[in-house]
Every structure is written in structure tokens, then in C-alpha cells.
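One protein chain omitted, others in place.
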Amino acid sequence: MSDVIENHDIGGQHVSEHIEELRIQDLHAFYGESHALHGIDMKVYQGELVTLLGRNGSGRTTTLRSIMGLIGHRTGSIMLKGEEVIHATPHSIAHLGVGYCPEERGIFSRLSVEENLMLPPRVADGGMSVEELYEMFPNLAERRRSQGTRLSGGEQQMLAMARILRTGANILLLDEITEGLAPVIVDKLGEVLLELKTRGYTVVLVEQNFRFAAPLADRHFVMDHGKIVATIKADELESKQHIFDQYLSV
Amino acid sequence: MNKFLGYLIVLAIALAAPLFIYPVFLMKLLCFALFASAFNLILGYGGLLSFGHAAFFGGAAYISGHALKVWGLPTELGILVGALSAGVLGLAIGTLAIRRQGIYFAMITLAMAQMAYFVFISSPFTGGENGLQGVPRGMALGMIDLTNDRSMYYFVLAICLAGFLLIARAVHSPFGQVLSAIRDNEDRARSLGYDIERYKLLAFVLSATLAGLAGATKTVVFQLASLTDAHWHMSGEVVLMTLLGGLGTIAGPAVGAGIIVTLQNYLASGPLAAWVPVVLGVIFVACVLSFRRGVVGELREFLRRSF
Amino acid sequence: MSKSDDFILETRGLTKEFKGFTAVSEVDLRIRRHTIHALIGPNGAGKTTVFNLLTKFLIPTRGSIAFNGRDITNAKPAEISRMGVVRSFQISAVFPHMTARENVRVALQRKLGTSFHFWRSEKTLHKLNDRADELLGMVGLERFCDAMVGDLPYGRKRALEIATTLALEPEMMLLDEPTQGMGREDVELITQLIRKVSKNRTILMVEHNLGVVSTLCDQITVLQRGAVLTEGTYAEVSADPRVKEAYMGKAA
Amino acid sequence: EISDGVVKIGLLTDMSGTYSDVAGPGTITAAEMAIEEFGGTVAGAPIELVSADHQNKADISANKARQWGDTEKVDAFAELVTTSVAMAVFEVAKQQNKIALVSGAASSPLTNDACIPTGLHWTYNTRALGVGTGSAVVAEGGDSWFFLTADYAFGEALQGDVSKVVEAAGGKVLGSVKHPFPASDFSSFMLQAQASGAKVIGLANAGGDTINAIKAAKEFGIVEAGQKIAGLLVFLSDVHALGLDTAQGLQMTVSFYWDMNDETREWSKRFFEKTGKMPTGIQAGTYSAVRHYLKAIEATGSDDTDTVLAKMREMPVEDMFANGGVLRTDGRMVHDMYLAEVKSPADSSGPWDYLKIVRTIPGEEAFGPLSESTCPTK
Partner (left out) sequence: MLTDLLGFPPQVLFGQLLLGLINGAFYAVLSLGLAVIFGLLNIVNFAHGALYMLGAFATLGLTQYLGIGYWGALIFAPLIVGAIGVGLERVLLRRLSGIDHLYGLLLTFGLALVIEGTFVKLFGASGIPYPTPEALQGGVNLGFMFLPFYRGWVVVASLAVCVATWYLFERTKIGAYLRAGTENPRLLQAFGVNVPLLTTLAYGYGVALAAFAGVLAAPITQVNPLMGSNLIIVVFAVVVIGGMGSIMGAVVTGLSMGVIEGLTKVFWPEASSTVIFVVMAIVLVLRPAGLFGKPA
């Protein structure tokens, strides 16, 4: 079981020049007194799409939240684009070009759909325009004036995703973004992620829907009980099926 | 068994206390302990912060004072009338407020209590700023002379014990179960078929009635009812007592009331007299910042962790 | 079989408008007794809104709803639940500061009619414990009877929620995305559970997981833009090109 | 025979509120000055003074007094500014059979309907104020009145007593408005008073309330527009706070003024050295009451309530405050009152030189005969 991946292990063609966008070392995170992450180590390179897989409660969301600086108590090291952010505040982390789409969607009820969309400040150049986004998610265009939380569950999910695509963030932390979406929309999201990858975006994807994640990802990190227990490259999926069986099914 | 022994010891102390401590002070303490426990019923177990409980405390104080002084009712009956009218007032205020939660609930109860306050200040029967003075203590059961502080004390002790028992029972009753379910997850309780407004309302009315019982008893002890009892500071004070003692614990509010009343009494006669509100404020702040479980709650937590 | 032939729930011309926006329009839904019926459709099609109308969390703009032939268009949420229509929530709905047994007991105790009795001892509720434990056993929670529910993992909470719902002995259960946010193993668990409890019961569910829908459901209604697009068995529905285009995409 | 071997006086006053300037800490100093005159002991027993802030609240006062009497061996209660306080303490004093020396509260009911056998009303009362200021104002042509009244027993009593005087002198009362106690913004009440068209706006309030009302009148040009303000209970400290510019010409009835004779000047100077302020009538009255109480103990060698009370009634009150004052059986201490007028800045020689005594009102005229009193135990 190798937690640390050396540069030469990287196989994905999309990975440009092996620039380290994210490096996590010995990350521990705590909710009050409960210890949620027990020493995470991982690296993600620019232009890579990786997934975090695992059972409910294995610590995937917590990992994303830790990277974002949203967990009060954490130790270890998190390097983002070469900067140590373990002690940084969430807003300064965001300004390194990180976009976060939370599990619970986090649509603001006191803002209209459009205000929700326009809310996150731009953190880098090259974000998508509002028109592009409305084209991608026509439901949103139709309901742009209504109150954010009046949207249906799936529409809220679209909004949460669209919102960070606008900001120009090029490291995306996406938590269960296909949740509650109709299969057609899920297909569309998959296309979007592929497109982003070609643009050099780095994506960390937390997914239950393995069928969705498998064809997109360069590597899969398998988590269990707050640890990364296996790393599986896209081309090893079949050979390492037993690992999935061990950690993901009953 | 252990618990039972504990209760016996507390009871023994309560029975012997007036031999050593000024009974009037003890009675005040008991009344406030009951008031805070009644308040805890709605905040600690119902999850609703009422910022208007002074209206019930003060309202009952006035009405029982009037009943005893002007109508000449026997003492027990006068107290009962006061408590029941607090219950009726609770029903009126509760019906309006119960539909809202959190801060809105606090604000509505505060505003309604403020209306009650203005009624009290401008009605002739309350004596306005002068207060309702010279309420007779009368006889208990028509034979025990209550002008004697000791007898009065045992009378008050009996009333307050009855109040505490009722509260403890209500918390651990079928009703209490539904109430804590509602506090935990309102929508779910509703989807299980409970008409949650009615449950909250009942809790509110119970709490108001018992707060009224405390206020009425206090009137008899001190032989006067005044605006202080109905002022919003009183509503704040009872929150403080409950919070300090421990929200949602049976003994907490009584302990909190004990601490605050003792402190007030002790400070008032010392050089710190004028600092009483400041000291209370500091306790408030300290409680909220680092002591949210209250004395009893923290103690319980400590015991839980170390054993 | 004649009994299961009739419809337990029927809506006629059910319509809901929000400030000029029609979320549900003229929906005629007929749900056969003792079946598992699914409501599917694109995001924003109006599925949750239909649910909310059926359970009276929303008031219909037009149309009527009948349950067992009785008009319930103007009933209140608590009434519906007492009549035997119980919903589960999109997120898990439990009482976190109570034990699992107490959670179920809260649902059971309503029938005793003593829920307003604040002068009675809690002990009067103990006679419900056996039934509560039985229900917990049914959903595989026998080991967690005395556990504080707040500490249970997500999948268990959902299971508990279903046990609580069962305690009401509902004739009909409404499940809104019962497998949402669940890992593979929990999806399995819940799917089996739903099948288990569907005996002698009617279930209406919203679900995007087509795997679950295809294995569980007898009848499927597809909504689109607030209106019924088509109805039928999974095979029928998934063969419909309109459904493919609007909803299923490659998945079908 | 001194009970518990100590003579203990409990002084209840408003230490920080509306009446803290007219009474407040100054009354403690005054009482201490009386005790000092006895060298701190009387009839062989030490004299002790305990004090507390009652915040103008009846309940606080009653509780405090009760506790003092029950547990702290206090023999007499003193000062008791504001009527509601005095009445609450009367209730306790009656039960405990202890002497209550009222020098702060003003309502005449204290020696009428609300009297108790052991309650002594020392400094003044609302009747005397009416007789003094009321009749003086009517005499100058102010024959139609509108009252701004503090909404508690004292305000009511003052308005009632003054109204009687006004009506007896042929004047008319056009109306009144009650204001909360204490109030800060009087503009709305002033507008109502103005709209009444009365020639005189009578302020049936005291302390901070009076000051604020007078300022509001000035702000809204009430006086320029031709109405007259009559402060019915104004103290030296109020004049000091208002400044002569605002207060000049105001007529007021006082029980005491520091600049009346050598004795008053000498005592007041000592008081000034301790407090930095010249004494008000309440403060001087507190001194007089405590002193007379101690004298009676000295004379009888006992602090038994009935014995002391009898002696206090028997001896005339002779000090710099009262000249041959008489303590009646209804509790009233009858002494001369004075009608004064506030000097103009030009007439004043400096700070505290504020008043010109216009008339001495003989005690009997100010307080009325005992036969008028409705006190049942007189």
C-alpha cells in the first residue's frame, strides 16, 4: 500500500509538466474531540482529475473541508500551488484559485438565483461567463429571479456548481456534485469536467456515483476511517477491483 | 437508591435551614428557584427562549396580592388565583408567540410582556410605581399563623416542593417525551402526526402557571408586589439563573437561582452594592462564553468524563 | 387480488403555481394499492412539489386529492399522517438527542392517547418497548436500541427513520430520494428494506437512481415541466424516446 | 436600657437615581454629622449608621428594611426619599414597631391616611408646598393651571394639594398629564400643556424630572409664548444644575436655605467641606431628624421605641433646621417654611448664592392644624 506517489508514478497524459498543485502530508483533522482524519498524504498535479472514494463517513468531505481551511482544528501540511496553507484562512485559500462546491450545496436563501451565481468574487482570470453558464444549465436561466432555495434539489446542485465555474478558480474541490441530478444532467456534467481538464484545471472529486467518476479520473484515492488506504490509477481499475470490493461494498 | 438518599439529604437540609438562616431570605430563594425551574421547562425542555416570563411572575404577584388584600381570600386560594391567572395570560401570549421560533419567539414574548408591564403600570389596582403594598399573609389552612416567619417558610417550602415535583414529573412524562422530540426535530415530530403547536403551548402555559405560582408566593412572603417583578430585567434575570445553573437539567435552575439570589443579597449589603448589575452582567457574559452548560451541566459532564 | 386493484391515492387536475410559475400542472396521479410507485423526471419537473402537495406541506392552487376515496385536499399535515400517509424526508429526519428506542417510541406513543398527560410517569411508555425493539430489529438496528441517535452513521439514521415511520403503521409511505447521499452498500441496504416493508403497503417514491427504480418499482410516472409525460412499467417507460431525451440520457 | 448594646440607624436613600442630588449621599453625610455631635455614642452605647441604595423602588426598600430590623438590630429607619419607599418602609416599621424618620418623601398622606404611629414626617410635605408656591403664583395672577405630574403617589399628592390651594384662591385647574417616572424627554408633555392654554404649567414632580421639564419648556419657547412654569418642588441642587440663567425668577417653597443665619451658614459650610455642595432641605432635615432622635435617647437612656417617641414629642425640635419645631401625634413635625425666589445672575455673588427668601410661612399655616389631619391614630 503506497500512500506517497513519486513523480515517475504518474501515468496520465493530461498531466502537464508534473506541476504539483496540491500536496497534503500527514493531515489530521478534528471535529471537537473526535478525530476525523488520521494522517492523509496525497499529491495532485496540475490538470489532473482525482477522486476520493470511500464509504459514508470515511472522511472524504472532511478532506476537502480541511483543504479549504473550514475545519477548525487540523495539523500536518497542505501545500497549494507551492504555498503552505495549513494555518491560512479560508478566504486567502480561495484567492489562490480554489473553488469549492460543498456537499450540502450551500445555496443562499436570501439571495436570488442570479445573486447566488454572482456572489463568489473572482479569484483568477478565465472563469466562464454568465451566458455560458446559463446555456449549460437552462433551468437556472429560467429561474434566475427566484429565491435561491426555492429551486428544486437538482437545480440547486446545478447552481452550486455553476457558481464556482464563474470565479476562474482552477483547482476545483467538488463534493458529490451529481447527487440528485437527472441522468441527462449527470452526463452533461461529465462532459464539462472533461472540458475543464483540457483547459488545465485540477479537480478533486468526491463521488458516490462510481460509474460517473471512473471514466473521468486519472487516479482514485480510496479512503477508509480517515486514511487513504489505496491509490488506483485509471488503467489499474480492473486489476485492483478487489480493493474496491474490500472498501466500497458491504 | 443513591438518588433517593440524595433527595432525602436535600429535604433534610431544607427542613433544617430556617434554624440557621434568615427565613425570609430562604423563602425568596425558594420562590426564585421555582420561578427558574418553571422557566427551564420552556427553555431547557421546550427549546423556546421566552424573554417575557416576568409578565407571569409579576402578573400573578399582583393578582394574588389583590385577591388577598382587597377580596380577602384565604392565603392558599389567593396564591392559586394568581397562578391560574398567570396560566391564562400564558395561554394568551403563548397562542400568539408559539408559531415562531428562536429570536422571533424571544422578541414576541418580550413585547407581549412589555404590554403587560404597561397594563400593570397604568392600572389603579397595582398601585403603579408605588406597588401593591400591605398584602396580608393570613393563615395557612385557616389555622397556622403565617406572620411567623418560620411557619411561613414551611408553607412556602411545601408549595415550592410541589412545584418542583410537578416539573420533574412533566419532564419525564409521555408529554415530556413528545416535547423533547419536538425540540430535537420539529418537522419530523409534525410528520409523525403531532400537532406540535399544541404541545408547545401546553408547555408554555404550564411554565407560565408555575412561574405565576412562584410570583404569587413571593407576594405573600414579602407582602408586596411591585413593578420590579414584572420588569423585563426580571425576565433577563431568570434566564441568567437558568443558564448559570444548567439548561435542561432538573436541579440546575434551582442552583442558579440560589447562586444569584445569594449573590444579590450578599453584595447588596457590602461595599459592592451599586455593582450588583455589573456583577450579574459579568456572570452572564462568562456563562455564555465559557460555561454554557451551567454549573450542574458542567458538573455532570465532569463526572461523566472522569468516571 | 381484487383488493389490490383499486387505487389508494388519486389526484385530479393537481396544480401548483408559485408567483406565476407553474411547478405542477394538471397532474392526474393514480396509485394502486400495495404497489411501489416511482415518480421520476428531470430536475425541477415538480416531483418534490407533488410530494409536498400530497402531504399537505403545500396547498394546491387547483385540483383535488383523494386518499382511500376520501377527499383530503384541505387536510392538515398532522391529520394526513394520522390517516396513514407518512412521508420521509430528503434528508434523514430523526431525533438526535434521544435513543433509537425512544425515537421509535415517540411514534408509537401517539396511539396511547396520553401524549398530553404531563402528570403521568414516563414508565407508562415502557409497555411500548417490545414493539419498538421489534421494529428496530426489522431494519437491522437491534444492536443500537440504546444508542444516542446523533452518533449513528448516516445509513443507520435512514434505517431508523424508516423504522419510526413504520411504527405509525402507515398504509402508504412517501419516500423522497431515499438513497440520496448514500454509498453503494447503504443503497443496497435501503433497497432491501424498502422491499421488505412494502408488503401490504403502498409506497410512492422519488428517486434518481435508476438502478433502484428498476429493481423496486412496479409502476413509474414520469413528470416533465410539471406535467405527466408518460406512465408505465420501467421497461415501458425507459423505452420511450422522450423519456430518454429529457431524463435518462445514456443511462437508459 | 439600649437594646443589643448599640443604637443603629438604617438610612435608605436614592444613591444614584433621579433623587440622588436632592437626597442621596448628602443625607448620609448629614446623618453622620448629627452622630458626630454626640461623639459617636449615646447613653453609653455606640451609634451605628448603615445605609443602602433603594433605587427608588418600594420592594427593595421594604426587603432591606425588613432584613435590617429582623437580623441587623436596626432601631430606626431614616431619610426614605420618594413616597412609595416611605410607604413601603412604614409597613415594615409598623410591624416591627420601629421609628421611621422621613425627611425625603414629600406626600402629605404620610401623616394622613397612610400614617403609622411610629412614622415621623420631618422636612416638608406637599401641602406646605402648595400653600407656599401655589398661593404665591395665584396671587400674581396665575389663576389657570395645567399640571405635569410624576406618575406615582407623590406626584398625585402634590397635584392634589396644589389644586386645592389654587381652587380655594379662585383659580382653575384646566387639566393634567401624568408622565412616567423618571422621564427624560418632556417635549410632548410640554406641547400638551401649551395646548391647554393655561396660564401656569405646574410641575408636580421633583429632582431630575423637574430639571428636564424646565429645559424642555425653554427649548420650545413656552415661556416666551407667555405661559409661566411653576416648579412645585424645587431644590437648591436643581437650581444649581439649571443655572441661574434658566432658573431666575422661579418661585419655590423651601424648608431650609443655607444662607439664613449664622447657624445655618456654619453648619452648611461644614457640610460643604465634606461634600462640595451646599445642603438641600432634605439633607438638612435628615440631620435634624437624626439629631432629635438621638437627643431623645440621650434624655431617656433607652432606645425603646415608645419611650423614645414620647420623649421626641415632648421636647421641642431646636437646631439650625427648625426653630422650636413641634412633633405632632400624627407624625408631622411642624416648623416654619419659606417662600423663596431664584436670584438673577446679576444679583448673585457667585456659586450657591441663589435664593432670596421672600416670605416666612409659619408652621401652622404651612402644615395646617392637627384637626385637619385624617390620620386615624393621631
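As written, the chain order gives the labels A, B, C and D, with residue 1 at the start of each chain.
To be clear about the criterion, a residue touches a chain if its C-beta (ideal position, glycine included) is under 8 Å from a C-beta of that chain, and two chains touch if they have at least 3 such contacts.
From a predicted model like this one, the values you see are computed outputs, not experimental measurements.
Trainee: Taking the complete complex into account, which shown chains does the hidden chain touch?
Mentor: Listed by label, the shown chains it touches are A, B, D.
Trainee: Thinking of the whole complex, not just what is shown, which of A:57, A:106 or A:200 touches the missing chain?
Mentor: Only one of A:57, A:106 or A:200 touches the chain omitted from view, namely A:106.
Trainee: In the full complex, which of B:13, B:70, B:96 or B:165 touches the chain missing from this view?
Mentor: Final answer for the missing-chain contact: B:96.
Trainee: Can you work out which residue in D:6, D:50, D:177 or D:260 touches the chain that's missing from view?
Mentor: Answer from the full complex: D:177 touches the omitted chain.
Trainee: Out of D:221, D:249, D:316 or D:351, point to the residue that touches the absent chain in the complete complex.
Mentor: Counting the whole complex, the residue in contact with the absent chain is D:221.
Trainee: Even though one chain is hidden, which residues of chain B still touch it in the full complex?
Mentor: Counting only chain B, the missing chain is touched by 49, 51, 96, 99-100, 102-104, 106-108, 110-112, 114-115, 118-119, 122, 232, 236, 239-240, 243, 274-278, 280-285, 287-289, 292.
Trainee: For review purposes, identify every residue of chain A that touches the missing chain, sorted by number.
Mentor: So the residues of chain A touching the unseen chain are 68-70, 89-91, 93-95, 100, 102, 106, 108-111, 115, 118-121, 123, 147, 164, 167.
Trainee: At which residues does chain D meet the chain that is not included here?
Mentor: The missing chain touches chain D at positions 16-21, 177-178, 180, 182, 184-185, 187-188, 191-192, 194-195, 207-208, 211-212, 215, 219-221, 225, 241.
Quick note on the criterion: only the chains that are shown with their structure count from here on.
Trainee: How far is the middle of chain A from the middle of chain C, if each middle is the mean of its Cα atoms, in Å?
Mentor: Centre-to-centre distance between chain A and chain C: 31 Å.
Trainee: Roughly how many whole angstrom separate the Cα centroids of chain C and chain D?
Mentor: Comparing mean C-alpha positions, chain D is 77 Å from chain C.
Trainee: Which residues, counting only chain A, touch chain C once they are in their complex?
Mentor: 54-57, 103, 139, 143, 146, 150-155, 157-158, 176, 179-187, 208, 210, 248-250
Trainee: What residues on chain B touch chain C, complex-wise?
Mentor: It comes out as residues 166, 169-170, 172-178, 180-181, 183-185, 187-195, 198-199, 202, 206.
Trainee: Can you list the chain C residues touching chain B in their complex?
Mentor: 55, 77-78, 81-82, 86-87, 89, 93-98, 102-103, 105-107, 109-110, 112, 114-122, 124-125, 164, 168
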